[in-house]
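With one protein chain withheld, the remaining protein chains of the complex are depicted in position.
In order of appearance the chains are A, B, C, D and E, and numbering begins at 1 in each one.
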Amino acid sequence: MKYVIAIIQPDRLDEVLRRLEEKEIHLVTVTSVVGRGRQKGIAEVYRSHKEAGSLLRKTKLEIAVNDTFVQPTIDAITEGGRTGAIGDGKIFVVDMDRCVRIRTGDEGPEAIG
Amino acid sequence: MKYVIAIIQPDRLDEVLRRLEEKEIHLVTVTSVVGRGRQKGIAEVYRSHKEAGSLLRKTKLEIAVNDTFVQPTIDAITEGGRTGAIGDGKIFVVDMDRCVRIRTGDEGPEAIG
Amino acid sequence: MKYVIAIIQPDRLDEVLRRLEEKEIHLVTVTSVVGRGRQKGIAEVYRSHKEAGSLLRKTKLEIAVNDTFVQPTIDAITEGGRTGAIGDGKIFVVDMDRCVRIRTGDEGPEAIG
Amino acid sequence: MADAPAGAAPAPAGVAINSGDTAWILISAALVMLMTPGLAFFYGGLVRRKNVLSVLMQCMTAICIVSIQWVLFGYSLAFGPDKWGGLIGGLDWVGLSGVGAAPMAPYVDTVPHSAFMIYQMMFAVITPALIIGACAERMKFSAFCIFTLLWSTLVYDPLAHWVWGAGGFLGLNGGWGALDFAGGTVVHISAGMTALAAVIVMGKRQGHPTSISPPHNLPLGVLGAGLLWFGWFGFNAGSALHADSLAVGAFIATHVAAAVAGLTWALLDWMFHKKPTTLGMITGAVGGLVAVTPGAGFVTPMGAIFIGLGAGLFPWLAVTFLKNRLGYDDTLDAFGVHGLGGIWGALATGLVACAAANPAVNRNGLFYGPGGAEQLMTQFKAVCVAVVWSFVMGLILFKVVDLMVGLRVNQHEERVGLDLTQHKEVGYTVID
Amino acid sequence: MADAPAGAAPAPAGVAINSGDTAWILISAALVMLMTPGLAFFYGGLVRRKNVLSVLMQCMTAICIVSIQWVLFGYSLAFGPDKWGGLIGGLDWVGLSGVGAAPMAPYVDTVPHSAFMIYQMMFAVITPALIIGACAERMKFSAFCIFTLLWSTLVYDPLAHWVWGAGGFLGLNGGWGALDFAGGTVVHISAGMTALAAVIVMGKRQGHPTSISPPHNLPLGVLGAGLLWFGWFGFNAGSALHADSLAVGAFIATHVAAAVAGLTWALLDWMFHKKPTTLGMITGAVGGLVAVTPGAGFVTPMGAIFIGLGAGLFPWLAVTFLKNRLGYDDTLDAFGVHGLGGIWGALATGLVACAAANPAVNRNGLFYGPGGAEQLMTQFKAVCVAVVWSFVMGLILFKVVDLMVGLRVNQHEERVGLDLTQHKEVGYTVID
Partner (left out) sequence: MADAPAGAAPAPAGVAINSGDTAWILISAALVMLMTPGLAFFYGGLVRRKNVLSVLMQCMTAICIVSIQWVLFGYSLAFGPDKWGGLIGGLDWVGLSGVGAAPMAPYVDTVPHSAFMIYQMMFAVITPALIIGACAERMKFSAFCIFTLLWSTLVYDPLAHWVWGAGGFLGLNGGWGALDFAGGTVVHISAGMTALAAVIVMGKRQGHPTSISPPHNLPLGVLGAGLLWFGWFGFNAGSALHADSLAVGAFIATHVAAAVAGLTWALLDWMFHKKPTTLGMITGAVGGLVAVTPGAGFVTPMGAIFIGLGAGLFPWLAVTFLKNRLGYDDTLDAFGVHGLGGIWGALATGLVACAAANPAVNRNGLFYGPGGAEQLMTQFKAVCVAVVWSFVMGLILFKVVDLMVGLRVNQHEERVGLDLTQHKEVGYTVID
């Protein structure tokens, strides 16, 4: 089982979720984050005081999937999240040992979905 | 060492934290997230415009523990987080290589607590 | 490739980001979290009702790096984040299998930066 | 369409409309109207994120429902020509027929009758809205709507008639002579006691008291308190119904009592909880505004200070000790602040009212020597009537509505939150 | 410096300044001024987080630009001595020269001319701000500034002259006799129709309609609605220009129509979407305030209820069906609420205006028998003029500004948000 973490542009969220749906990946956890990346942020100004390294709003997705679903997940995110402009973000995949469904207590691959 | 990630119902947080306490698991990091899962969300309506896939508020816990503490942690979360209704969430466990306490710089299992 | 997760004091963020810059670690994702740790929180009071386990504001950093960058990353965070007071937080390192850059689709170590 | 001209044709010859007084009543009416949104923010800021809209919605709905009720028949029931020896107003003014441009004794002598009607409407609107504080985070919206209409008609309108109506049996217009300058009895005691009935009938919220998270947006609560304080000048000083020295006196008493009560609560927190809290200060200030309401036009600044002290102390005691002792769940302390604050204010008026502040006071309060006991007794009797009436009627109406549509949302809806389950909306976006 | 004394030397002997009326006009002017920030919050709460400041900034900018324009020449164009047979005001009052302490017929008889000027300024300020609702989340700030100045000067000022100016060809001062008590035609129809022109010229936002996230801060929107409601008392009741029974009548009609319309919208949502929504209620209430504006001083409370019903219904229909049918992207429904609400109100005035409510009405509305048809026709003609004028001029001016500096921000700026790209600020911190 793998734990997929993706950082995307906030305004691509709907599209990415749609694509995931298409590929039968229904379960997702979403967090609002800020990020510093290649993308040059705009320096904010408040009463003539320039804010240094302004962090940009991004959206983070977390998706636990069975191994067979890793590639579809990555595809869905890349297709849905790509604008071609710097700032599109990244996808990170880490290995996952266990998965438990709280409601039922059952564990393992079947608990993921 | 393991890194435990759990998604629970926001209103179960206090109960889960209490149970963790009982099992001597004091250190936790909590994040407010939204999630799409089995649970059918209610479609929001704004000036007659229906919002499509509304994401539901969930709460995410992150707990780094030594291997012996993994099961107690999972138990505490399942006991505290279960309502039996769809939407209770999941627990994910990933392997963790290193752990460092910033204050002291010391590393490894003892740094976790 | 490793996925570094760090919990720090909110007011150390700027300093930590500066140190990371110095070590050529430009890409970071930041989240606002709350945490329960050793640090005794102040019990909030609302109309004489004392809030039990008040969680304290913390800031979470996530940095995906190539193996050679793990130590520099940890050093930057510890140096920048340390105040010596309880509550400074922790750094967790987990192993990462894959990394994909959404914009280009290219994968692996070079996609990280 | 057969209907009544409100604010119609110039006043009959001989009757003088005073522009200054009229301007004052109109702006006061606007100020009191603003209090209900103010209350919405005061309450809304203190509930949990998932219920903020339900509170705002209920307050706005109270404005809509009661305003229409008032035009159609509410005003007539409360202030119409007396029926059955001071018990209720007649139906002569239904649909505001005959509520026109001419002044109307004994209510107003220098402003149009219609101005008095709209000014009073704003009082009728905010009173049921106050009760929301007790039911917040668990009441069904449909139940709220029905309850509000019934309560305004069956509880508020009669009570208003008894105290303020021509011929009402409690008030100065041919009644026992109980002093209630701007609504301590009619508005705050009635709302506060019905709030107590509410918590008894509805029971606690899930997780109360240990796992209810704190106010989700205190600055919003402070905004509400600020607007309430601002609007209260219209509430109390406007009740003089003239722009004169009486209005000025009520204005001063109102402000001073609020300041004293706010500071008192903050100091009590400082002593008992080591730190003065913002929520405590604004709660105290609102308590002060409540408590000074019945006496605003009858007391001196020193009297206002005295009232303010008690207004900070008693609600604080109730919230700190009584509440935990009895273990009831008055979500936003509508009973603790409005009920007790109102009772204290009504009684305190019997202590510090004095002719020096207002010549219309023909029996000084107890602190001003002889005759005081008598006035205090009158106040006490009026309070008892209001307390019993609004508490008992509250119990009955809540039971009735419970039988009709059910008072509480189900457990799941309560967990998910009222905004989403009752209104299909959320207050703030998380991801956007 | 050669300039004009505004509010200068005591009024010439013989002319009486009434302090009550003056107090009423001044507080009304303050109330109307507050409406523009109120509108800013109403609009700002409904957009996405990344655009909230752009909306607030545009509203505040409208205050600044139009206020200065008004002092320099706007007031003179709108209300100055008539030129070209009712088409426009002359330049005699440029820089407010001659706009002094003495009353000025036919505008005001008991308050300083300068009071009338500042009161009217607040109307000129909020009108272009209303249009922001249609362009929100995609308009360049520079384009907004230029457009606002041009539109105020070339669209609003002439229209105000036609309806309210001495000698204006539409109004009561020697024109067709169209009734517009407080600006239904001048303010709301003009802003609403220009809003329609805006959505046509500018096109949709990226992602419309499927991936636009919901209001980012509904409580802020409710605050805005509350302030608008509060300020509207100054807008409508202040338009009586005296603190008299006419002001009271307008005050009552305003409040009642808002309450009815708010409830109507909520009930429609309840029927069609299973739940009553908070946003629906406040939108309805604002629609009611819009619709009652032209008739406020001419209708009875029953008439106001009638107007309120339509004000809840028609904008609701537009937003629910028309909008999707036509598929235009009127971000905050400036056309749906202000355009249609204003048109309904202007026509409804021709139905329910009656001398019983205001003796100045010399031709009762249709529902009040003979002569009504005539008045209704007059209203209809005036509406047509306003609709055509503001829509066509809106199209032209948007095109012109588009050629000058471009109307829309580029795709990337729209994605990142206007706050950051147009103002180098963000509304709320995420990490702090």
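The criterion applied here is as follows: a residue touches a chain if its C-beta (ideal position, glycine included) is under 8 Å from a C-beta of that chain, and two chains touch if they have at least 3 such contacts.
Note that the structure is a prediction, hence the values are computed from the model and not measured.
K.L.:
Give the labels of the shown chains that the missing chain contacts, considering the complete complex.
P.N.:
Looking at the complete complex, the unshown chain comes into contact with A, B, C, D, E.
K.L.:
In the whole complex, not just what's shown, which of D:40, D:102, D:178 or D:256 touches the removed chain?
P.N.:
If we include the chain that is not displayed, D:256 is the one touching it.
K.L.:
Can you work out which residue in D:72, D:149, D:172 or D:222 touches the chain that's missing from view?
P.N.:
Counting the whole complex, the residue in contact with the absent chain is D:222.
K.L.:
Among D:305, D:319 or D:418, exactly one should touch the missing chain; which is it?
P.N.:
D:305
K.L.:
To test your reading of the contact rule: which positions on subunit B touch the chain that is missing from view?
P.N.:
Touch set of subunit B with respect to the missing chain: 10, 13, 30-32, 59.
K.L.:
With the missing chain put back, which residues of subunit A would touch it? List them for me.
P.N.:
44-52
K.L.:
Mind listing the subunit C residues that contact the chain we can't see here?
P.N.:
The list for subunit C reads 9, 11, 13-15, 32-34, 42-46, 55-57, 83, 85.
FYI, only the chains that are shown with their structure count from here on.
K.L.:
Count the C-beta pairs in contact for B-D and for A-D, then report the pair with the higher count.
P.N.:
B-D
K.L.:
Using mean Cα positions as chain centres, tell me which chain lies farthest from subunit B.
P.N.:
Looking at centroid distances, E is the chain farthest away.
K.L.:
Answer with same or different: of all residue numbers used at the interface between subunit A and subunit B, are over half used by both copies?
P.N.:
Under half of the interface numbering overlaps between copies: different.
K.L.:
Report the inter-chain centroid distance for subunit A and subunit C in whole angstrom, where each centroid is the mean of the CA atoms.
P.N.:
Spacing between the chain centres: roughly 17 Å.
K.L.:
Could you work out how far the Cα centre of subunit B sits from that of subunit E, in whole Å?
P.N.:
Computed value for the inter-centroid distance: 50 Å.
K.L.:
Which subunit A residues sit where two or more other chains touch them?
P.N.:
In subunit A, the residues touching two or more other chains are 14, 30-34, 55, 83, 85, 94-95.
K.L.:
Among all residues of subunit E, which ones touch two or more of the remaining chains?
P.N.:
50, 210, 214-215, 273, 275, 277, 279, 430-431, in rising order.
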